[in-house]
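Complex shown without one protein chain; remaining protein chains in place.
Read from first to last, the chains carry the letters A and B; within each, the first residue is number 1.
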Amino acid sequence: MIELREVTKVFHEGLPNELRAVDGVSLTIAPNRITVLRGPSGSGKTTLLSMIGCLARPTSGRILLHGRNLSGLPERFLTAVRRETFGFTFQRFNLIQGLSVLANVMLPAYPLAPDHGELVARARALLAQFGLKDKEAARVEWLSGGEAQRTAICRALINDPEVLIADEPTANLDSRLSREFMGIMDGLKAAGRTLILTSHDPEVFEADCVDRVVTLHDGAVLDP
Amino acid sequence: MTSDPEKTFGSTGPGAPAGGRVPRPSTWPLALLGLGLVLFLGTLGHAAWRGRQPAAAPGAQRELVARLGLSDLALFTEARYTRHLSQADLHSAFQDHPMALDHFPSASLVPPTPISGR
Partner (left out) sequence: MSHPLRRQRYLIDFTLASLWRRRGKNLGLLGVYGLIVFLLASVMLFSQALRREAGLLLEGAPAVTLQRLLAGRHDLIPGDYLTRIGRLRGVSDQYGRLWGYFYDPAVRANYTLMVPRDREVAQGEVLIGAGIARTRGLGPGDVLSLRSAGGTAFAFRVAEVLAAEAELVSADLMLVGEGDFRTFFGIPAGMYTDLALEVRNPREVRTVAEKLVTLLPDTRPILREEILRTYDALFQWRQGIVFVLLAGSLLAFVIFAWDRASGLSAEERREIGILKAIGWETGDVLRMKFWEGALVSLAAFLLGYLAAYAHVFLADAALFAPVLKGWAVLYPQFRLVPYVDGLQVATLFFFTVFPYTVATLIPIWRAATTDPDAVMRG
């Protein structure tokens, strides 16, 4: 479904602090599976993830989504693809401070401008699904770690994407919440979505529901 | 501004679960701005309408001016030369001595009388 061909990402090209974050990676991500990118920090997994999710472009190489080449698309189309296909959660949740849980969850849908009532209903359904119904009006600063994580997941799912991408999702969670998180991932897989995670947490890459682990080291894949 | 001041309240969809309507942050501010714009246009209209009745408003005043042959407004009654701005002779500001610059506050509001090219 997602295919990477000889993807390379170089930062500060030509300058003294040139960095090859990702070097000639070729990879295929299967649909409706949980794939984990594993490796120490500095191995390029976050960079790779951001390229898969259309947040950055590769310096060279190609990324294809359902056979369609993404690397050459102009920003407008890339963003549209990203919105419709991918949902993101970040290591530090990255919720907008000062706004309510509901407002945060609805944010990614704003550029698509759906009917307001319908959007609210959709957001509420998601919150209910993840046990956050009572917290809808709470400010995100007041949430516990687990609640913030689930809010971030709801936000990632608001546009009903095919693929959920999570960068170091358990970095700020304890082991109980990490297991709970992987349970959620399993549920999403059962619902038909594709999941791509990065982690160096054994709770993640050793979980039963994980279908494939890709190990990265210094920007290259160790086991294909 | 592209916002529509007529649409003031968000709607709630047919399948909305418990919780009811969510107020949109932009509802009241946009409504108030819309009101402000309407009032603004109202002031323009009001001024245009009142301006179209020049005879009605300063009626008593215009009559008095014409009948008495008045030449100045009674705005600055501090001194002779500020009271009749148009009639003041060219030396009035220097009544006391040549270096006596204007010492009334109204001098900062009114420029010297223009003299037609002669």
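Throughout what follows, a residue touches a chain if its C-beta (ideal position, glycine included) is under 8 Å from a C-beta of that chain, and two chains touch if they have at least 3 such contacts.
Everything numeric here is computed off the predicted structure, so don't read it as measured data.
Contact with the chain that does not appear here is found for just one residue of A:Pro40, A:Gly72 or A:Gly98, A:Gly98.
The missing chain, though absent from the display, is touched by one residue of A:Leu55, A:Leu73 or A:Ile184; that residue is A:Leu55.
Within the complete assembly, residues 46-47, 49-50, 55-57, 75-76, 79, 82-83, 88, 90-92, 94, 96-99, 103, 107-108, 110-113, 115, 155, 159, 167 of subunit A touch the chain that is not shown. Although one chain is not displayed, its contacts with subunit B can still be listed: residues 1-4, 7, 24-26, 29-30, 32-33, 36-37, 39-40, 43-44, 46-48, 50-51, 54, 57-62, 64-80, 83-87, 89-91, 104-111, 113-116.
The rule we apply is simple: only the chains that are shown with their structure count from here on.
Between subunit A and subunit B, the centres computed from C-alpha atoms are 59 Å apart. Here subunit A touches subunit B in the complex through residues 102, 115-118, 120-121, 124-125, 128, 133, 136, going by the rule given at the top. Interface residues of subunit B, counted against subunit A in their complex, comprise 10-19, 22, 24.
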